[in-house]
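Quick notes on the structure that follows.
Omission of a single protein chain aside, the complex is shown with its protein chains in their original locations.
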Amino acid sequence: MWYRRLLLALLLAPALLWLFALIILPHLDLALLSFRERVAPREYVASLAQYRTFFGEPLYWHVFVRTALMSAIATVLTLLVAFPIAWIIAKLARGRMSALLFVVCLIPFWVSETVRTLGWMILLRESGVLPALLVHLGITREPVELLYHDATILVGLVYTSLLFMVVPLVSSLESLDNALIEAAYDLGGKGWSILREIVIPHAAPGITAGCIVVFMLTLGNYLTPTLLGGKSSQWFTEQIYTQFITRFNWEQGAAFGFLLLALSTAMVWLGLKISGQRFSDVMRRA
Amino acid sequence: MISISGRCVLTVLLVLGLVAGAPARADNAKVLRIITWADYVPAEVVAQFRKETGIQVEVTLSNNEEMISKLRATGGAGFDLAQPSQDRIFGAQQEFGIYKPFDTSKVRLDEFVPELLATVRTNATIGGRLYGLPYVWGTEGLVYNSKRTRISDYGDLCKPELRGRTAVRLKRPTLMAFALASGKNPFALYGDTKAYTALMQQIGKTLTACKANFRFFYDNKDQLLNGMRTGEIYAAMMWDSGGWALNRENPDIKFINPRSGAIAWMDTFALPARGRNDAGAYAWINFVMRPEIAAKVAKSIGNFTAAKGADQLMDPRVRAQFAESFPDGLKNIKWYPAIPPGLEAIEGEVLDRVKAAD
Partner (left out) sequence: MNAPTIAVSGATPDLEVRSVSKRFATHVAVDTLSFSVARGSFFSILGPSGCGKTTLLRMIAGFIQPDSGDIAIGGRSMAQVAPNRRPVNMVFQHLALFPMMSVAQNVAFGLARRGVGRAERLRRAEAMLERVGLAGAGGKRTDELSGGQRQRVAIARSLVLEPTLLLLDEPLGALDLKLREHMKLELKQLQSAFGTTFVYITHDQSEALVLSDHVGVMNHGRFEQLGTPQELYYSPATSFVADFVGANNRLAGKALSITASLVEVDTGGGWVVRARRHGEIAAGAAVEAFIRPEAAMLGRTPAELPAGQTAHSGEVTGMLFDGANSVVLLRESRSGLQLRIALPQTGAYSDLTVGARVCFTFDPERAICFPARAASA
């Protein structure tokens, strides 16, 4: 019926408009920006210079690779931390207990990312709570600086990402029939072989979904790596910000933005390939 | 996922709210939108201005780079008055055309300290027309904890015993300071791209070699102030107002004029190219340049203003601190000249290398 279609179109219109006006249009604009070069004040020509700069300047792709690697490590760590939590929520805890655990994972999101990260800084700085505690317990003789290390960034990123990993994992683990685990055990399986042969294959869509979401969030994170990172720590989003805001070099910033988009697309594709999942299945889990 | 869709819904509501809220704004002439630095527009002054003129002031806090970027993004719209540093007007105007010139007949120029006005005239005049007026000035020098160490120039931040105990901003003022400390005058090389690049690269090497001494590169004043207060940082590059604030809390912390000279900055008034309320902007400028209002502003910022006679009304404690930090008065102070377009790219590359170095 034509009026049904009209109704559907009207219902979808706000979402499509939003998608077009706030996501697609700016990206088209950025794409155009990234392919031009300043030759003189207010004078620009079409060029691949921005991309050439990226590949020609080791500094930039070092930061790029570093950001990708750190994000991958953070994703793996998040998975390792989230899996037992998800297992407990899905399989062991009952009723209120599992709701409580969910809330615990949600707590980080009750305060803004800025406040949360500043909280970490107060906790970890040399004159902060944790170093003082370490001295008090006799573990270190002098307060040590726990801030400004790569490990600190990782801890912050894992903490921020935990919920986004736990949710898809719980939903995929909940659908795992306990009888399958018992059957595997009954047939001589042990903890590790059951995990590898039964649990992980079953939870694969959830694991992939969680990893994709966490990887993308981490890759695109700005505050946590910038505030917790040390004086040598660079994150690619920070580089994009710098190009746009402090260098007034929108062309370079746009090119960097597209390179980051390409990276995250490539990683998603790779993740799906490695885990043998289909995008639509995985997105249903997320 | 719950929280993602939650965020989306929030975003949509926000956008809808902005769209719905826009027409509800008051009459253009009744609102003055200023993009400026923290503390530059004290609430008390805003209230008095409103009482006298009926104009409501809306303040957006920012810094030099963001001011330029925001105005660039809108082609100079969205604000009626901006307050960039005097050296950042020329290049930005050349490159992006985000400002419009002042009609000097609408400003009471005799309210300004003549030397400061002259500096801005030199740096912010394009095609014979003036694009900036002085507002507040101050210096960037060194701050140190005298219980821990004693330093006299920028280069002293790299002394071996200060390993991990100093901090600077990873921005152009630091490059300028270390260039001055190396005995060169970077400002003289502004016009010579090649020589300037070579100097910057040399300073980049100096900073890289000194990197072990920097505990962090700070992005905002509070980060450094906290570092000094807690004793994590012994010595740092710092603005005079911040140094004096620390000195008031703890007399052991001193702000000094380095041997190579403190670098003086001056923030200005500038009219965004597509501002809607120029009359309001002129009214505001004339209002805050009155000595008694300027003194209030100076108290809020902790720096001196460009208003004639406001010095005399300044907090005597700050005047005493100024005298202690600058025993020779303003003799050994370096003013930033206007930055020609393109310099930031050279500096940016050097700064990136310093950051990436291990």
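Points to keep in mind about this one:
Note that the chains take the letters A and B in the order they are written out, and that residue 1 is the start of every chain.
Assume a contact is a pair of C-beta atoms (placed from the backbone, for glycine too) under 8 Å apart; a residue touches a chain by one contact, two chains touch by 3 or more.
A quick note: this is a predicted structure, and the numbers were derived from the prediction, not measured.
The chain we do not see here touches A in the full complex. Here one chain is not drawn; of A:59, A:104 or A:184, the residue touching it is A:184. The chain not displayed touches chain A at residues 177, 179-180, 182-190, 193, 197-198, 201-202.
Convention: only the chains that are shown with their structure count from here on.
Taking each chain's centre as the mean of its C-alpha atoms, chain A lies 35 Å from chain B. For chain A in complex with chain B, the touching residues are 14, 18, 22, 41-42, 59-60, 62-63, 109, 125-127, 145, 147-148, 163-164, 167-168, 213, 226, 230-232, 234, 239, 242, 244-249, 286. The residues of chain B lying in touch with chain A in their complex are 1-3, 12, 15, 65-66, 68-69, 72, 92, 94-97, 164, 170-171, 211, 214-217, 219, 230-232, 341, 344-345, 348-349, 352-353, 355-358.
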